[in-house]
Every structure is written in C-alpha cells, then in structure tokens.
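Here the complex is missing a single protein chain, while all its other protein chains stay put.
Think of it as A, B and C in the order they're written, each chain with its own count starting at 1.
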Amino acid sequence: MELTGEQAQRWILCFQEKIEKNKAYLSDLDQAIGDGDHGSNMYRGVQAVKEKLNELEDPTTEEVLKTTAMALISKVGGASGPLYGSAFMQMAKTAKETTELPELIQAGLEGIKQRGKAELKDKTMVDAWAPVAEALTNGTFSNDTIDQAVEDTKPLQAKKGRASYVGERSIGALDPGAVSSGYLFTALVEEVLK
Amino acid sequence: MELTGEQAQRWILCFQEKIEKNKAYLSDLDQAIGDGDHGSNMYRGVQAVKEKLNELEDPTTEEVLKTTAMALISKVGGASGPLYGSAFMQMAKTAKETTELPELIQAGLEGIKQRGKAELKDKTMVDAWAPVAEALTNGTFSNDTIDQAVEDTKPLQAKKGRASYVGERSIGALDPGAVSSGYLFTALVEEVLK
Amino acid sequence: MKKIINDASQVVGDMLKGMLLAHDDLIEAIDNTNVVVAKDKPQTVGLVSGGGSGHEPAHAGFVGDGMLRSAVLGEMFTSPTPDQVLEAIKASDTGQGVLLIVKNYTGDVMNFDMAKELAEMEGIEVDSVLVDDDIAVENSTHTAGKRGVAGTVLVHKILGKLARDGHTLQELKQIGDALVQDIHTLGVALSGATVPEVGKPGFTLDEDEMEYGVGIHGEPGYRREQLKSSREISKELVEKLVKEYNLNETKKIGLLVNGLGATPLMELYVFYQDVVNELKNHNVEVVFKKVGNFMTSIDMAGLSLTLIDLEDSSRLDALNAPVHVVSW
Partner (left out) sequence: MKKIINDASQVVGDMLKGMLLAHDDLIEAIDNTNVVVAKDKPQTVGLVSGGGSGHEPAHAGFVGDGMLRSAVLGEMFTSPTPDQVLEAIKASDTGQGVLLIVKNYTGDVMNFDMAKELAEMEGIEVDSVLVDDDIAVENSTHTAGKRGVAGTVLVHKILGKLARDGHTLQELKQIGDALVQDIHTLGVALSGATVPEVGKPGFTLDEDEMEYGVGIHGEPGYRREQLKSSREISKELVEKLVKEYNLNETKKIGLLVNGLGATPLMELYVFYQDVVNELKNHNVEVVFKKVGNFMTSIDMAGLSLTLIDLEDSSRLDALNAPVHVVSW
C-alpha cells in the first residue's frame, strides 16, 4: 500500500473539499465544548493547502506532505494548526524512507502525540488517529474503523485542549478535531484505498 | 393678597407632595423631548427643601423663599435647578419689600427669564409662569389659568433647553418644566388662594 | 439593565470613591462634595470643568498637572449645582484666577454661571470658555445652540498646557474662545445609554439600526438608518466635518476618535483607518491623533470623530506636552 505523490495530492484535495463542506458543522461541534472556531481554523488552512498543492506539478509524496504541513502550520494557528502541521511534517520526513501508508499514518500520529502530549482517551484527535494507524498496520482497517473511532470520543471527558476547561460537561459531545481527522481518513479511503 | 411665612411654608410643602406623586410622570414627559430626568431632578430638590423647611420655626416669607431657593440651587442641578432657584431667589429678594403675591410671582418670572433668556412661546416653564403672573396682577386669575397655560405649551416648538435639539418633533408634547410649574401654582391655589 | 454596581442611586458617589482610591497619587476630593482636585497646584490659572457623570474618564480623569485643576461631578447626565462648582473654583484659585471650561448645555451654562457669580462675590476672578463642538445640532438662535461633546477634552489639554506655561486668565479666555471655534465633532450610536437609576436605555435602536448625530446624553441625532460599514460611516462624518473648515490650502489638523463606552478599541482602530483613508480626498495633513474612550455616554455603543485645526503650532505643542493625569 504505497502512497504515490499523485494519490497524496488527490487525498489532500479531497480532504479540503470535506472541510469546506463541513466548516460550519465543525465549528458548531467546537462551540459546544471549545471556542467554536475549529471549522474556520481548518478551512483557512486547507484553502492555503489547496492553493499551494495546485502549484505543484507531478510532486513526490514527500513534497505533497511537506507542502501540506507548511501551509497548515502557517495558516491555521490555534491548537489544530501545530497538531495537523506536526502530523504532516512527520509524515513528510518518513516519506523520505518509505511511502507505505501504515508507516506514514503512524508517523503522523507520533507527530501529534509529540506536539500535544495527549494520550489515548484524552478526547482529542489522537483518538481518531491511533485506531486508524493501528488498523492499517494490522490489516484490519475498514470504513467502520474511522466511524467507530470518531464516535468513541463521545463518552470521553476531555483532558487536553480547550475542551478540558468544561470538565465533565464535555462528556457526550464529539471531539471536533477527531471529526476533522475522520474526514481526512474518509478522504484517504475515497481517493486511495477505494 | 399678602403671603405670610406660614402660608409660604404650606405652599412649598404642598408643592413637594405634588412633585413626589408625579415624579415618574414628569420624567416621562422629559423622556419624550429631553433626557428623562426632570422628575428625579425636581424630586431631589424638593426633598431637600422639605427637610430644610421643616427645620424652620415661624419663618418669615422671605426666609421660606430663600431657604427654598438655596435648597433647589444646591440639589437639583440640570437646567431646572438654576431656573427654579433663581425664581425663588428673586421672590425672596422681593419679599424684603413686599409680600403681595402678584409682585412675588412676577419677580419669580423675572428671575427665570434673566437666568434662562427664554421668551414667551419658547416652550419652557416661562409659558406657565407668565400667564399666571399676568392673571394674578390683572385679577383675572382662576384655576383655569394654570391648566390653560400648561396645555398651551403642547403645540409649541421648543427653542430653548434640551428640547430644542429635537426641533419640530417637540411639537405636540407638554413641556415638563411648565407642568412642574403648574403643580407649584396648583399648590398655591390649594394652600393659599383657596 | 446589567451593571456591576450596588445602589443605582449611589453610583456617582461609589465611583468617585473608587476613583480616589485608585489614583490617590494624583487626585483628591473636597470633603462632602463631588469635586475632584489635583494634588499638585502650581501658582497658575486654575482650570475647572465638569458636568453630569456618565462620561468617564471625563472629567475627573483629566485632572492633574497640565490639564484641569479640578472637575465637578454632577449626578448621572445632570449638570452639577452651583455650590459644588463654587467649591471647585475656590479650591482651584491660587490668586491667578480660574477659567471654567463648560460644555454648551442649558443646565451646565446656568449652573456654572451662577457659580461664577458666587465666586466673584467672594473676590475670585473667574472667566469661562463655552465648548460647542457638536455639529449635529444647528447653531441657530432658535435652539440652545450646538452641544459640547468629545472635543472638550482637547480644550482641556491645550488650555491646560498654556495655563501651566503661565498664561493669564485673560489670555486663556481669548485663546480658548478662538480654539473652540476650530474644533468640530460628530457622533454615531449603535445603542442607547442606560442611566442606572432609570434602568432602561434612553432610546432603543433595532438590531440593524444606527443613528447619526447623537449627543452624549442620548440626545437624538439627525438621521436613523440601517447600520452602515465603518467605511461608509467615516465617509459621512468626514464629509460633514471638513465642511466646517476652509481647505483651499492644505491644513494641518488633529483627529480624535472617541468611543462612547461599549465599543471595543478594535472597532475604533478599524474606523480610524477608514477616516485616514477618507481624508486623503481632502486637503488636510494629520499632525495629531488620539484613539480611545475619552468622553463616553455610559454604556452606549458608538463613537465620535473630532477634527481640530492645528495650523497654529502652539496648539500642537500643547497637545503633545506631557501631563500627569489618569486618562490622557
């Protein structure tokens, strides 16, 4: 399951479309337990990503991932900017060695954990990335993996990020960063794994 | 028609009661064409007057008028404070010479005109004082004189004071200062002229 | 009405206490009055201003070396009484006389006039300058005349510096009378102001409405219409204000963007930027500018724009001179 540069480009552009379509929904999710800007943060980022990616001709996998990382880092801000940025930066670094998807996603997860210090079940995007990375590695990945991982953030109490301020009141809500990460993996399914 | 000190005291205390009862109404009138504080301004003043008058024992007419003037000047502020204050101050000065009611009210009117530079029909308290002063002098005074004078401020456009800012929109509303002056004269009727 | 206060009828006194506690290095109050006096009193003409409360930081925030010697705080939106003004005059006189800076409202004019008469009876030389910078009101003999609004603060600053420099009462009066004719202001409101004791706003505007030309006590303006952009508002205010000046030749001017109480600094800066752009179409050079809350209207949302003619460089120097006050 190698990820080509062309596939990577389509993947990320599909992610952009999903963010654009769900911008308001993501912000609403963030309004409930955060500060209501996750949709506009991510949208600002993926717009810049789209622009940059469209400038590339026949890019390598590493180029796509690094371009995505840089655009997200310099446009998103907030918590999700450095986290998604670090994920793609680690993926880009790994792509120098291997473009195997399980390795790439695992590297992305490491980037997020290193940057954000969140553990599994802290109700963050880690809870979307970790099960997906694991399932890809074990060969047990299915569409259901994504939905299940995202849905599983609901009963958790947030221990990291802005949602941790609301304490127990975060229980019962989806984590916005997990939901946006879910779109990233759904885009992967649609454009690469289909 | 001389005004004794005891009559003067009863007159002003009766005025105080009327202001107290109509505080909100006076402010509402002022809200329509001014800044909505004529009731609370006058109330603040007559409360102080009442306190001061109650301290006096067997006061002369001049003492009552001067005490009233001083309390109003130092408690009311706004436009009506100096105007009522000047009216009572002029009355007090005149009372040194004569305590005839027509002369006193005429002196009060002069005090207001001197201080405020308003002419008849500028839609101010002058429009209540002038007809009453004239009727008292001519011996044509009746209860109706007061009501008529106050009512006659309605069709006028304000040319002085805060109400002049609203221009033509002041037409159709009663002038709050004329209404409160009306209470002063009604109190005179009830306590002195009855 | 949502306010962090105690007794609505005591709010002026409570505020004054807080102000004195917070700034005991600069100001004090005369016992049993609402008069705020500078602790530092050089032997110069004393400037006294004041008016109704609800315009904070005006006027007490401008008391101190280089601006006012004292400020008289009336009840909310109500001119202070002559005896209070008299106390301020007495506390401000060091033998060189006292200049009253009065905003043109019937109440203020009469109360300050009475105080002046009383002070003169006590042998204190007093004169006054009347500020009427609000061009929203027509200046006709058939009205109480233009109102005094935010431009008053510039009068405090300029005359305050000149008083400190040792100008005489007569000179200050003369300079002040000329100065006020060169200061013009126009304001807009997005909401009414709520006097605590009244408990409801003096006027209400719909969620999409604004009003041009409002006064600082919720006096009505000249036009109510749909909320416009900062750019459009700046265009209207600038166009009306520049008409007050002869701009055949490039004129040096100063700008004051004044928030009315509930409008965030962010909006004042956005607006300031539009004003500067708009002024590019006019024959002016901006040599002084100030953005912030100086003459507010309690919790009113909105702002005013003031222009001042600064061709005379002594005015500019005076505006730029350092001061020791709470809120310049």
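The working rule: a contact is a pair of C-beta atoms (placed from the backbone, for glycine too) under 8 Å apart; a residue touches a chain by one contact, two chains touch by 3 or more.
Predicted model, so just to flag it, every value in this text is computed and none were measured.
Trainee: As a test of the contact rule: which chains in view would the missing one touch?
Mentor: Over the full assembly, the chain not pictured touches A, C.
Trainee: So one chain is hidden, and I want to know which residue out of A:79, A:105 or A:126 touches that hidden chain in the complete assembly.
Mentor: Considering all chains, including the one not shown, the answer is A:79.
Trainee: Of C:111, C:152, C:293 or C:306, which sits in contact with the chain we cannot see?
Mentor: For the chain that is not drawn, the touching residue is C:293.
Trainee: Touching residues of subunit C against the unshown chain: what are they?
Mentor: Within subunit C, the residues touching the omitted chain are 2-6, 11, 14-19, 21-22, 53-54, 56-57, 61, 188, 190-191, 207-208, 210, 227, 229-231, 233, 257, 261-274, 276, 289-291, 293, 296, 298-299, 301-303.
Trainee: Contact with the hidden chain only, please: which subunit A residues?
Mentor: That gives, for subunit A, the contact residues 27, 31, 35-37, 40-41, 44, 73-83, 85-86, 115-116, 159-162, 164-167, 169.
Simple rule for what comes next: only the chains that are shown with their structure count from here on.
Trainee: Testing understanding: with touching defined as stated, what is the shape of the graph linking the protein chains, line, ring, star, complete or other?
Mentor: Shape = other; not a path, cycle, star or full graph.
Trainee: Ranking chain pairs by contacts, what comes out on top?
Mentor: B-C
Trainee: Counting only Cα atoms for the centres, state how far subunit A is from subunit B in Å.
Mentor: It comes to 77 Å between the two C-alpha centres.
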